[in-house]
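Provided herewith is a single structure, encoded as structure tokens, for subsequent inquiry.
The complex is shown incomplete by one protein chain, all other protein chains being positioned as in the whole.
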Amino acid sequence: MTRHWWVLALVLCAGLPWIPGLPLFWVTLGNGIGMSAIIAIGLVVLTGIGGMTSFAQASFTGFGAYATAILSTQYGLSPWLGLPVAMAAAAVAALAIGAITLRLSGHYLALCTIAWSVSLFYLFGNLDLVGRNDGISGIPPLSIGGLKLIDVRLSFTLIGAALVVAVVATGNLLNSRWGRAIRALRGGAVAAASCGVNVAQARMLAFVYAAILAGVAGWLFAHLQRAVNPTPFGLNASIQYLLMTVVGGVAHVPGAILGAALVVLVNDRLQDWLPKLLGTSGNFEIIVFGGLLVLVLQVAPQGLWPLLAKSRTPRHHKAQASPLPQRAPRAPGAPILDVVGLRKNFGGLVAVADLSLTLAAGEILGLIGPNGAGKSTSFNLLTGVDQPSAGTFRLAGQDMTGQPAPAMARAGVARSFQHVKLVASMSVIENVAIGAHLRGRATPLAALLRLDRAEEAALFAEAARQLDRVGLLDLADRPATSLALGQQRIVEIARALCVDPAVLLLDEPAAGLRHAEKQALVQLLRHLAADGMAILLVEHDMDFVMNLADRLVVMDFGTRIAEGAPAVVRNDPAVIEAYLGSPA
Amino acid sequence: MDLSILLILIQDGIVNGALYALLALCLVIVFAVTRVILIPMGEFVSFAALTYAALDSGQVPASLLLLAGLGAAAFLRAMWGTRGRALMWLALETLVLPAAIAGITLWLAPLKPGAAVQALLAMAITAPLAPYLYRLAFQPLADASVLVLLIASVGAHLALGGIGLLIFGPEGSRGPAFSDAVLSFGDIIVTGQSLWIVGLAAALMAALFVFFEFTLLGTALRAVAVNRLGARLVGIRTQQSGLIAFTLAGLIGALSGVLIAPLTTIYYDSGFLIGLKGFVAAIVGGLASYPLAVLAAVLVGIIESFSSFWASAFKEVIVFTVIIPVLLWRSWRHKAVEDEE
Partner (left out) sequence: MSLLQIDDLTVAYGGIAAVSGVSLRVAAGQIVTVIGPNGAGKTTILAAIAGILPAKGRVTLGNADITRASVETRVERGMSLVPEKRELFPTMTVAENLRLGGFRHRAEGRAASLRAMDECYALFPRLAQRRRQLAGTMSGGERQMLAMARALMARPALLMLDEPSLGLAPLIVRDIFHTIAGLRASGVAILLVEQNARAALAISDHAYVLEMGRVTLEGDSAQLAADPRIVSMYLGTAPA
């Protein structure tokens, strides 16, 4: 695919419908596909990429359609003015609904959108303002100069242009810092938060963006049909849009177009055949669609697009001096982390009883202990994933106790995860670039309009620099989860370095590494420490940690049982008993 | 509003609430055991009601075709990898059972055997649809996420809705009441049917309580709900638990349909809204608490009857927006954003 495919697409949209002998009926079908595809693209961003399932997408189409219908019939304003109003109506509705709904996660969110969908359907059907169940008719068509866009072939061009804009804008958004945040929501939200991403904002962004696309489709729909009523904005319509994305490939923008085309075409054929076959008329196509939805989930849960097309070609990256501002390095030895009396209860269970430790710039501290000693919980407390029940946590003199993960990242704490949390659908370097989220400024609007390219280049240069530092630049464009697990851990370190941290917290960085890779990791961590980075690591590989750490803190039963240089700790009778146990 | 209207509204609310409570219980059971949010619950209700009405007019209900068809489809879907005795049981459940029910119906239907027998027949025709649906749609997705199961569930609802239109047509119908008695206590007038509904609902809830608390099978189902892996480790098969949960849902859904048929005209798609109200109640109970769900169901019934009195056009809007503050309250008590995968 070339960079300027969209120019060709626009020309096609203008030219295709005028092919002599082409039945107008086909053009009308194309119009249906185009409008559905715009809505389905929004659902791809929201559901397939952002991981939030919505059964209310058609409702936002309704907001857009009704907004422009009211404006052009009751106030006599130009239908073109209706476009921004339709987008705004859908966006405002999404902001309001999102504000009270998006806190929910998983199936609760999905169920709540069903409730919204049903409520809004009955609201549209009973409000005088929108003409109750009769809806609003006599909506003027769009016109350019004196030319009214009533001919379906002209509409085709308009819809095609809108679709092309939607695809380009969506691509721009997804390839921006905000897009990476949205893409991280599925499976990587905790990791993104640890890089400073405001997860709630990213969720809202996806929700509002999807609604705006639906609003645009609603605007087109209102002026092409010239009448609106509640039926096309009900739950069944929303389910059909979801079917389109699931069939096409729920996480792929081209899949939305493919799915829309398939569903609209099949729908058309079914509406023709089924009444003949069954002897009565009715919307029996939903039998097929419902069954199809279940079948696709069982047989090809990724949808059709991934079966047809390979993912995009790799780009090439060079490590170069990053133009991003950096934190001033600290003098080795300056105290940076000061933890006093940290405690965490889960119900009646005490996971961490009393943990105190200090860490200075340039120091490597190992936190070790047998299984169940409370290391992971301690780690979560230090990174803001969990909030401590008692104790204080100071970072460079500033009290950070109880701060959430993004605030920790802002203050200069970066981490890796024991269970690697990379975004499977993204390349290695894109994953690393999530780490630089806080170091960019571009707004989602700037991203949509592609005004963020200079900053994006800087973020990627920084990501490439950090990948080079950990020795994985060669793999920058590989899908992140195609790497060996050990390498994925190193990618997490590169991502953490992109945060530009003062403290690096590593959870079992050596697990799954080969011997030579461990040696390289030791070298890397020593270099970082020499540059003034404070490093705390939880590790099970004793050879590795004994060899690397300046100092060890040993935990058992949620408390510190020993502290000191590796050689000393290793011969401590309490430590030996904690690890090997006492003979029963 | 005077006292008599108030009492009528409350009474209406309790009667409807009792039905919603039954549905809510089923939804909680099915979700806890299988993680499926059973959107097609409502279809069992409307299909049973329409089958009951058809039987009352002496017709052979078209839902027999659905029973046989879905049974056969379930057989075809589940027969792979099933051998020996298991295959025989499967055939018995999915092929022989529908045939037997069809035979009995064809024999009895023209005789108009009376409300009680018709009600039982309608339930026999409708209830097995639920386990067949489980075999067909959900068992192959047993390892999928709750969200994927929900989407599949919505798909099943869509398909069954279309089939409902096909076999029952767009016209609505009513079934006969179990009792035409009208009792009056001072100002309060109570119909026999309302007593039937509330009484049966209460009896059924008591029976469910006994089943889940005091039988090994019921305890095993609870165990699956509480800890799936733990249940497997003591040898409780999750598939069979799922089948039992769906069968319960089918039976109770069908009973609800038969009970509601005399109260209001039921259309092929009426069940969806009825089931959704059961959902509102189930969700108030967090899809986990049975007593809370029952309480919420009665509350939903009362809110519904009052809003249909004051703002009947917005009845549904009001009932479904009730769910939103409840969900919000729940989400505030839990951490909002986790990794969803």
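Before moving on, here are some points about what is shown:
Per-chain residue numbering starts at 1, and chain names A and B are given in the order in which the chains are listed.
In the analysis below, contacts are C-beta pairs under 8 Å (C-beta built on N, C-alpha and C of every residue); 3 or more make two chains touch, one makes a residue touch a chain.
All of these numbers come straight from a predicted model, not from anything done at the bench.
Only one of the listed residues, B:S4, B:S57 or B:N227, touches the absent chain: B:N227. Considering the whole complex, the residue from B:A73, B:I104, B:I236 or B:L273 that touches the absent chain is B:I236.
Residue A:G581 is the one among A:G21, A:G76, A:G279 or A:G581 that touches the chain not shown. Listed by residue number, the positions of chain B touching the unshown chain are 216, 219-220, 222-223, 226-227, 229-237. Seen across the whole complex, the unshown chain contacts chain A at 348-349, 370-372, 481, 484-486, 508, 511-512, 540-547, 557, 566-567, 570, 575-576, 579-584.
Definition applied: only the chains that are shown with their structure count from here on.
Rounded to whole angstrom units, the spacing between the C-alpha centres of chain A and chain B is 37.
The part of chain A that touches chain B in the complex is made up of residues 51-53, 55, 100-101, 103-108, 110-112, 114-116, 118-119, 122-123, 126, 185-190, 193, 199-200, 203, 236, 239, 242-243, 246, 278, 280, 282-294, 297-298, 301, 421. Interface residues of chain B facing chain A in the complex, by the touch rule stated above, are 37, 39, 136-137, 140-141, 144, 146-148, 150-152, 154-163, 165-166, 169-170, 273, 276, 279-280, 283, 313-314, 316-317, 320-321, 323-324, 327-328, 330-332, 336-341.
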